[in-house]
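Here the complex is missing one protein chain, while the rest keep their positions.
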Amino acid sequence: MTQIQLKNVRKKYGAHDVIKGVDLDIRAGEFMVFVGPSGCGKSTLLRLISGLEEITDGTLEFDGARVNEVIPSQRGVAMVFQSYALYPHMSVFDNMAFGLKLAKSSKDEMHARVRAAAEMLQIDHLLDRKPKQLSGGQRQRVAIGRAIVRDPKVFLFDEPLSNLDAALRVATRLEIAKLHHEMTDVTMVYVTHDQVEAMTLADRICVLRDGMVEQVGTPEELYDAPNSTFVAGFIGSPKMNLLAGDIAAAHDCATLGIRAEHIDITKADGLWAGKVIHTENLGSDHYLFVEIGTAEPLVVRQPGKQQIALGQTINLTPQAAMIHRFDTGGRAIL
Amino acid sequence: MTATPTVPKGRSLSAQRKRAAFWFLVPMLAALLFVAAWPLFRTIYFSFTDTSLTSLYDGKWIGFDNYLSYRQLSSGKVIWRGTLVDPAWWNAVWNTVRFAFVSVALETVLGLMVALVLHRNFVGRGWVRAAILIPWAIPTIVSAKMWAWMLNDQFGIINDMLLRVGLIDAKIAWTANIETAMIAVLIVDVWKTTPFMALLCLAGLQMIPKDIYEAAKVDGISALRVFWRVTLPLLKPALMVAVIFRSLDALRVFDLVYVLTPNSKATKTMSVIARENLIEFDRFAYGSAQSTLLFALIAIFVSLYIWLGKMDLGGKADQ
């Protein structure tokens, strides 16, 4: 079990500030997901933890011991890359055994560990193949297998699913979740720009924005109590409605946030009224896009089949307890 | 390998890599210092001494005398000596520059033309490309001998062809004749090196995106204009690099001249005359001075070229 602590960690590339002072506790054995828009520094932060990049300033501690200067292989980390990064000239077996070979493990141990990992991931029939002869999903399994074989304390993933097609992505996501449940003493850090992945996999999510931590918390916490408009807009699908102007002013805030499922359609006297300009039907439920005089249409989620026709004017009332209020700086007002 | 994270202070990754890089580079740099930097330094040193081939270590320092010195006779007449007032040297400089300029110009133009032909899709293109590699693959000495035979005054096939076509009325001693010796050298060099230029140009052409041409076609721009306005400017960086490499090659030309037109005053280049003095005439120090001058000339040429063209020879090195 390894606990990871980042204390005021900074990273500069030349004069370019990429990570601007991150303080973060990753608990032993938890599944932490870094999420944020592209270019916000997620991969960089992960690579600082892995040791592939040098920390410019601040300290990184594993179980209380400073590891800033420890090389990656001695940190006990394993990493799964976006492009799989398999060694093209080696068989699947050799790919998975490479780290053990370098560490001069005995033949028996090597075979045993590779076999075990391969069985766990159901790739034991592929051990003699070259990466070229594998499908994308199989390659990603091999990459995960290679990481498992190293018996890591810390498991790092950098957008491991983004090269897979949608169906495979869901299946592999499940696989990774299963892995987390089986390897209970391994701390996992996972980078993604996809908030669905973050919500479904994470024990806790760390939302990054422009090289800084915006909010850390469980998926529920982030969903229910985003501390900024940024997090509110990033976590959850569809996006939380963020309304400015008079509507917000009426609630003593600069921006008012309300999720699509927290808006009720009321018969006559609603708080807001507007025309339905677009609908999306998902089968289990449906979304109404309502023009209520704000910059973007209000999205309202309704269960079951659509009953309201396009062009109809409806009255809406937000559930009072579910209203999020933000100040002019975008911070939540508690 | 699953060492605990509490492993004592190691060297950080980038320190480890820099250290390895240092040791990876040392043997290569040592080798280059040994076979390039040191000999270059010694050549320059010799050029300031009166060292002779037979007693390499007995040379005395004589300053710039190999380059230029003067003596005043009792009559008051000043006599200048040294390479810089040696007509044979200036003849060689002129030959070299003339050769480099004409050969590189011809090779660039012809190479570009061949590349444009090869850039088209036609039946048997692969074979043509293979065929033009042949002159490049043949060793220079062998080409020189092959052409010496073809350019032979009595039995050469070139004279025969030209006579049949009626371009000349009498056989020409191409390689021996003062007026034609340089032409002979140029013919062989252009024949041998145009393929190299063509391949570099072709690679450059293939890097130009196809849709640019299509856009031009749609706009109804004539092929010639497309070439001048689109192809050539885009090809320029590749062409510049090719031209500088070829020019440097041409400025140091030795083997072709030495074998095709031995001892011809009309073709003797700087490298040829320097080696002649160094090794054959036992004017070792004098030859060293000439070698040093050629080195300086090339160094100046390169600096000028980089400065004028602001060429990024280091490429992505600074990425």
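Labels A and B are assigned to the chains in the order they are written; within every chain, residues are numbered from 1.
Everything that follows uses one rule, which is that contacts are C-beta pairs under 8 Å (C-beta built on N, C-alpha and C of every residue); 3 or more make two chains touch, one makes a residue touch a chain.
We adopt the following convention: contacts and distances are computed from a predicted model.
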item: Absent chain [UniProt protein name; select from "Secreted protein", "Carbohydrate ABC transporter membrane protein 2, CUT1 family", "Cytochrome c peroxidase" or "Formate dehydrogenase beta subunit"]; value: "Carbohydrate ABC transporter membrane protein 2, CUT1 family"
item: Residue of B:Ile132, B:Ile172 or B:Ala266 in touch with the missing chain, whole complex considered; value: B:Ile132
item: Residue of B:Trp149, B:Trp228 or B:Phe281 in touch with the missing chain, whole complex considered; value: B:Trp149
item: Positions on chain B contacted by the hidden chain, ascending; value: 1, 13-14, 16-18, 20-22, 24-25, 27-29, 31-32, 35-36, 38-43, 46, 56, 114, 117, 120, 122, 124, 127-147, 149-150, 152, 154-157, 160, 191, 195-196, 199-200, 202-204, 207, 237-238, 241-242, 245, 248, 251-252, 254-255, 258-259, 270-271, 274-275, 278-279, 284, 287-288, 291-292, 294-295, 298, 302, 313-318
item: In chain A, positions touching the absent partner; value: 50, 52, 71-73, 77-79, 81-83, 85-89, 98-99, 102-103, 146, 150
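As a convention for this text, only the chains that are shown with their structure count from here on.
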item: Distance between chain centroids, defined by C-alpha means - chain A, chain B (Å); value: 58
item: Residue ranges of chain B touching chain A (in the complex, touch as defined); value: 1-7, 9-16
item: Chain B partner contacts - residues on chain A that touch it in the complex; value: 2, 51-52, 54, 62-63, 65, 67-76, 99-100, 102-103, 105, 150-153
